[in-house]
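My questions all concern the structure below.
Of the protein chains in this complex, all but one are displayed in their positions.
So, chain A:
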Amino acid sequence: MNELPQQLVNGLLLGSMYGLVAIGYTMVYGIVQLINFAHGEIFMLGGFGAITVYLYVLPDGTSMWVALPLMLVGGIIVAVLAAVGAERLAYRPLRTAPRLAPLITAIGLSLALQQAVWAWYPDAKESINFPHIEGGPFEIGNVTIQTGDIFLLVAAPISMAILAYFVMKTRTGRGMQATAQDPDTAKLMGINTDRIIVVAFALGAAFAAVGAVAYGLKYGQVQFRMGFILGLKAFTAAVLGGIGNIYGAMLGGVVLGLAEALSTAYIADIPGMEQFGSQSWANVWAFVLLILVLLFRPQGLLGERVADRA
C-alpha cells in the first residue's frame, strides 16, 4: 500500500502546528529584533488556559461543540495576558539595552514560566489529559484524518487569513509594517510604536494558543514542558521560512513538518542509510535541512536580504 499520501498529511499537520507557533517568533523578531525564547512557554500557557476552562470553569460533561470555542478563548486570553505582561515587565525595560540582554531575559523568563506552572498548577507534575472530540476518524482514499486534527486543518489557514488581513489592511497592521521597517522614523510619523509592539506580542500569543489547543486535541494531553521542544521547532520554522516574514513562518513550519515525516518514512529505504531513518533521527534531518537552506539562502525561504542595521 502506498503510504506517501498519509505521510504527507502527517507532515502537513505537524507543520501547521509549528507554523502557528512560528508566527509569534517571526512577528516579534520582525518588529523588535528580539528572539522571544519564552514564546514556547506562551504556547504552553495557552494550552493550560484552555484546559483550565475545561476543568474548572465549565460544568462536567459539556459538549465539545460548546466547550471548544470557550477553551480556545480561555487559552488565547491566558497566552495574550502572559505575553503582554512579559513584554511590559521583562522586555520593554531592556528595549535600548544591547541585544544580548533581552535574549538572556527571554531564556530566564521561559524557565520561570515553566517552573511556575509546574509548581502551582494542580497535577501539572504529570501530563494532564485534554478532552477529545467524539467521532471519526475520517477516511479519504487511504488517508486517515483524526477528528482532533480537523481543528488544526481548519484553524491554520483561517489564522493565516486573519493575520494577512490584519497586517495588510488595517491601520494597526500597516503601523506594524512601518515599525518593522524603521522604528525611529515610524515614531516620527506619529505611530505609537509601544502599542504596535504590544499588539505584535499579543497576536503572536493568540496564534500560539490556537496551536496549543490543536496540540491538546491531537495528542490528548498537555504538560508543562510541551513548549520547550515545540518552541525550538517553531523558531527553526521561522528561521527556515525567513524570520520576520509571516508567510515564511507558515511555509517554514510546513516544510519542517514534511521533512520530519518524510525522513522518518523514507530515509531508511535508501541503501546504506538504514540506521539513520528512524523517528529519533527526524530532528537531525530537520536541522540538516535548515543548515542547507541557510547555506544557500541565508535569509530563509521567503526572507528578504536586509542590510544589517545593528
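Here is the rule we use: a residue touches a chain if its C-beta (ideal position, glycine included) is under 8 Å from a C-beta of that chain, and two chains touch if they have at least 3 such contacts; residues count from 1.
Convention: contacts and distances are computed from a predicted model.
This complex has a chain not shown, and the name its UniProt record holds, of "4Fe-4S ferredoxin-type domain-containing protein", "Acyl-CoA dehydratase activase", "Branched-chain amino acid ABC transporter substrate-binding protein" or "Aspartyl/glutamyl-tRNA(Asn/Gln) amidotransferase subunit C", is "Branched-chain amino acid ABC transporter substrate-binding protein".
Note that of A:Ala119, A:Val154, A:Met189 or A:Val288, the residue touching the chain absent from this view is A:Ala119. Interface note for the absent chain: among A:Pro69, A:Pro157 or A:Gly220, the touching residue is A:Gly220. Of A:Thr62, A:Asn129, A:Gln177 or A:Gln299, it is A:Asn129 that touches the chain left out of the display.
Along chain A, the points of touch with the absent chain fall at residues 1, 3, 6-7, 10-11, 13-14, 89-90, 93-94, 96-97, 105, 108-109, 111-112, 115-116, 118-119, 125-127, 129, 132, 137, 139, 144, 146, 215, 218-221, 223, 226, 229, 260-261, 264-265, 278-283.
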